[in-house]
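Here it is: the structure, laid out below.
With one protein chain held back, the other chains of the complex are shown just where they sit.
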Amino acid sequence: MDDRITMRLARYRPEEEDEPTFEEYEVPCHKEWVVLDGLNYIKDQLDGTLSYRWSCRMGICGSCGMTVNGEPKLTCATFLTDYAPGPVHVEPMQNFPVVRDLIVEMTDFMEKLTAIKPWIVRDEERPLAEGEYRQTPDELNEYKQYSMCINCMLCYAACPVYGLDPDFIGPAAIATAQRYNLDSRDEGSDERLDLLSLHEGIWACTFVGECTKVCPKKVDPAGAIQRYKLDAALTSLKDLLLPWGAR
Amino acid sequence: MSERPTYTPFHPGWYRPRISTWWWLRRRSSLVFILREVSSIFVAWFVVFFLLLVAAVGRGEAAYQEFMGWAATPGIVLVNLVSLLFVVFHAVTWFNLAPQAMVVHMRGKRVPGKLIAASNYGLWVVTSLLVAWIVLAGWT
Partner (left out) sequence: MAKRVTLEPLLWLLFSAGGVVAALVIPVLLALFGLAFPLGLSPPSHEHMLAVLGHPLSRVTIFVSCTLLLFHAAHRVRFTLYDALQIKHMQELVVLLVYGAVLVGTAAAAYLVLQLP
């Protein structure tokens, strides 16, 4: 195909400048090409200094999240032809510090994800001799949706609360916490609630709903958070009214 | 979170733009969100308006008529019209979001979201009819 499309990329070279600039490149616009293909073409053929993250190119690794025409997208899952005749604006994901060009600093997210204990917590570990934990299909379905998260951080890029207050734990972390809370094998709900019931936990969320809209894996973090709020609120109420209950 | 180790502290090379006060005008979804939240101001107005009505009714016939006259002035009618639009907007967004926030299980199966939303709307209709009936005629 002879069609071309202009891609307008944010460039940021901290050793040279204080603020990002934009540069335009013309790339072929094949009908099966995604934005990532355009970026790879630019890096291979036009400008080898471009820096960006990518890996699996098929929507499972979560590396290639960027802002495309103002919206958080996985660049491997966004077709160039959708933006014809262009130009396509590509910027780094919002709400994260920009390290260089299209690369953002993710440590904040990694810390938060670890803090909510994303593993099966047991009061007492079961010895190997007792065999495996068994789970019915219904029990699996309770948390399956929330296990689909690929940690792409698009939900953080879309969340205005996180943008305004970087202390907010954020959608993916809470959805992952729910994934374990709802897992029949897990016994760690209390421990996670201690962390998530802080002001920067679930209560900072105002149910904007953008996180669910941009999630490429249909995890529905907004729904997870609202369900968690109800659970946590009822638990708090129970603690308040029946403090002598088995705790 | 209290034991959270400080991650790489402020790095002079990172670019961190300040979020503008007008961030919510950039995308349509943000604007809709802020409008939804602003509807709460009109909920508060309704409480004021309704309590004024209760006060007037309590003071007697003359006060009640005076209140109804005040409610009929163009300014107040306009405020109430705008309030009605905002509160209806609140109701619609609230009922549409309810299925996302509430997972109801019946006989082991998840109740479909559309049914939850529909029940909420149904309740809205029934409640409105009941209140209208109480106010206009029926029950004394």
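In order of appearance the chains are A and B, and numbering begins at 1 in each one.
Definition applied: contacts are C-beta pairs under 8 Å (C-beta built on N, C-alpha and C of every residue); 3 or more make two chains touch, one makes a residue touch a chain.
Fair warning: this is a prediction, and the values are worked out from it, not measured in the lab.
Engineer: Which listed residue (B:Val32, B:Ala71, B:Val103 or B:Ala117) would be found touching the missing chain in the intact complex?
Structural biologist: Result: among the candidates, B:Ala71 touches the missing chain.
Engineer: With the missing chain put back, which residues of chain B would touch it? List them for me.
Structural biologist: 19, 21, 24, 34, 37-41, 43-44, 46-51, 53-55, 57-58, 60-61, 64-65, 68, 71-72, 76-77, 80-81, 83-84, 87-88, 90-91, 94-95, 120, 123-124, 127-128, 131-132, 134-136, 139-140
Engineer: Please output the residues of chain A touching the missing chain, sorted low to high.
Structural biologist: 160-161, 164-165, 190, 193-194, 197-199, 203, 206, 229, 232-233, 235-237, 239-240, 247
The criterion applied here is as follows: only the chains that are shown with their structure count from here on.
Engineer: With chain centres taken as the means of their Cα atoms, state the distance from chain A to chain B in Å.
Structural biologist: 29
Engineer: Could you pull out which chain B residues touch chain A in their complex?
Structural biologist: Per the stated touch rule, the residues are 1, 4-5, 7-8, 11, 13-16, 19, 23-24, 26-27, 29-30, 33, 37, 97, 100-103, 108.
Engineer: Touching chain B in the complex: which residues of chain A?
Structural biologist: 12, 14-15, 18-20, 70-71, 97-99, 105, 107-108, 111, 115, 138, 160, 163-164, 169, 195, 198, 200, 206-210, 212-213, 220, 222-223, 226-227, 229-230
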